[in-house]
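After the structure tokens below, expect a handful of questions from me.
Apart from one protein chain that is not included, each protein chain of the complex appears where it belongs.
Per-chain numbering from 1; labels A and B assigned in written order.
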Amino acid sequence: MQDEAASRVLVCIQCGKCTGGCPESGRTPFNIRMLVRKRQFNYAIDESMPWYCTACNACTIRCPRDVKPSEMIIEIRSSLVENGDIPLAIQKALENTFVQKNPWGKPRSKRGEWVEKLDFKVPHISETKHKRLLFLCCVHAYDPRCMIIPVNVAQLLNKAGYEFGILGEEECCCGNEIRRIGELGLFEELMEENKANFKEYGVEEIIALSPHCMNTLKNEYGDMGIKVMHYTEVLSNLIKEGLLKPEKTFEKELIYHDPCFLGKQNKIFEQPREILNNINNVKLKEFSRSREISLCCEGGGGRMFFEVEAQYKRNSETRVEEAQEKGAEVITTACPFCVMTLEEKAVEKGLAVKELSEILMEVI
Amino acid sequence: MDILVFVKRVAATQEEELRIIDDGKNIDLSKIPFKMNDWDNYAVEEAVKIVEGKGGSVTAISIGSGESDEVLRRAIAMGSKDGILIESNETIHDPALRALAIYNFIKKENMQFDAIFTGVQSEDDQFAATGGFLAGKMGLSYASMVIGIDAIENGYFVLRRELEGGLQERIKIKTPCVLSIQSGINEPRYVSIMGIRKASKVERKIMKFNDYAGSGDAVIDLIRWSYPEKKGGATMLTGEVDAQCKELLEILKNKGVC
Partner (left out) sequence: MGYALIISEVRRGVFEERNLDAIGIANLAGKDAYLLIPEGNYNINGNMVDKIIKVKTEESMFLNPLIITGLITKIMDSSASPEMVIFTHSSSGIEMASYLAGKMGLPIITDISGYEKNGDIFFKSYYSDKVFGQFKKTKESPLILTVRSGSFKDFATDKGKQAEETTVEGLSGIEERSFIEYVEEEKTGVDITKAEFLLSLGRGVGNKDEIPKFEELAQLLKATISGSRPVVDKQWLPKERQVGTSGKTVKPKVYLAMGISGAFQHIAGMKDSECIIAVNKDPEAPIFQYAHYGIVGDANKIRDKLKDIIQGG
């Protein structure tokens, strides 16, 4: 089993850089260095432990020996999944994804319902010329808070005259979270289904709305010969080309939160900032921990679907507090999970969280 | 202990709006995914747990179309020894018809067992009658709403049945018997896709429903479908706070909770 592993626990020198960068260290019982140690010696691991990981990937990025502790977490989770011994909420998310192709078990037939909020028709990918697919993500399809994001992005692309199409109810969960939960068989099934659709309709480009989908489509689906981008990459180009013009001024003090799957994992730091800095009057504020060391919101790695046992101060709260100290009135980000985790705490403290497309819609 | 568990593939309609079509004759399930009936999932888990502790075997049996094979694979992945599909392409609404076919199947194929498990009911028709009808027909002892098996003694189960309002009854029941398992009796294990793939290698037998249907005549007939009376969103309680609260308490009283 260790032969097949992507992680390399045996070369670990226990330097602790992983723990140092881990967003769960200190405040929760989770200690990634310790887990690697235990794994080296095949010691038993407390079953609650792997579920703390938010899959932010900071440990793997910081590791000087390329141990890939985040892959090790997936391996541990995977054996728990195979034994059927996982937290109930995670089990539900997986069973839902198996049946309805999304972790919340919402009807697959309603995956395309968001388009009803538009005053123009979005074509099915098969009817488009350029075969550019807007890949929605389960959260955007079903969450009433986040459903506005695809609506916004579709309007922006449409305004710029940038052709795109969708898969509608044929799209299924990308599997990014499913893989991180350790359900590798289910991940494969989802991937095969999506890939078959991409192939059938001759998809040439994918514009992913969520950094999580983008990550797995780009890095884990193998070479599909398809260019995968996050929507902020596309929009920043459209702005540069003058096809989209932010004309109005944005009056509030703005701070940008780097999503882990967009920033540290896929190095997309500049495009969101370029878009925002292009808006009149915006002097974007920065968190002390931004870009590569951005503090994880704790929404990844399955953590959107279940609560860990320990009660502790959430990173989202720390984040909101810093935003407040820095004098920001609005926190902006470009990931639906970050929006949801940050907003919960921000609302309590009188701050707003706006997804990047929401800001753009206000100024264009 | 050898246990036969009956499992059913049902439409996962929990989040769906159902449409009646063909002038009230049918329901459109064409876009709805299917899954194992929730209660049957608990029944399989309970049977597997017993066999893991006491030895013996679990055989999963499903009546339904060829696609019901997927619930058999799932039951095998959970720990059933094998699976049998009694293939029928018609939806069987009458629990009497279903139970009689099972009865004929068990007799004709000389199936050996110490207990037959079913779920209390299925999510689609909610009849909750197949297990009881079968037991009555076979002249076996029966218990439904089984929420806990406390002991398995020589020739007996000591178990708890859920009554209502947190009340249960403890009974002693002789084997062989039929038990209908209530949801919540255990925590069904997660079955991974890899597990299901492995289970696919275990051969499942396919039988024909018509060979066991007997006269094949239903004793009740589903003549048409209808929608429930429209709810139309929340009924808002208006007026002064005092009036609102009094109305709310009245509703609680009518629902019998206080």
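The rule we apply is simple: a contact is a pair of C-beta atoms (placed from the backbone, for glycine too) under 8 Å apart; a residue touches a chain by one contact, two chains touch by 3 or more.
This one's a predicted model, so the numbers in the text were calculated from it and none came from an experiment.
Visitor: Report, in label order, the displayed chains that the undisplayed chain touches.
Guide: A, B
Visitor: Just to verify: which one of B:Lys31, B:Lys54, B:Lys208 or B:Arg224 makes contact with the chain not shown?
Guide: Among B:Lys31, B:Lys54, B:Lys208 or B:Arg224, only B:Arg224 touches the chain that is not shown.
Visitor: On chain B, what residues meet the omitted chain?
Guide: 11, 13-14, 16-18, 20, 27, 93-96, 99, 120-121, 123-139, 141-145, 158, 160-174, 177, 180, 184, 217-228, 231, 233-237, 241-242, 244-246, 248-249, 251-252, 255-258
Visitor: State which residues belonging to chain A touch the missing partner chain.
Guide: Residues in contact with the chain left out: 89, 92-93, 104-105, 142-145, 305-307, 309, 311, 314, 344, 348.
As a convention for this text, only the chains that are shown with their structure count from here on.
Visitor: Rounded to the nearest whole Å, what is the centre-to-centre distance of chain A and chain B, using the mean of the C-alpha atoms as each centre?
Guide: Centres of chain A and chain B (C-alpha means) sit 38 Å apart.
Visitor: Over in the complex, which chain B residues touch chain A? Could you list them?
Guide: Chain B reaches chain A through residues 12, 14-16, 31-35, 187, 189-197.
Visitor: Can you tell me which positions in chain A touch chain B when the two form their complex?
Guide: Going by the criterion above, the answer is residues 81-82, 84-86, 88, 91, 94-95, 98-100, 105-109, 169, 183-186, 188-189.
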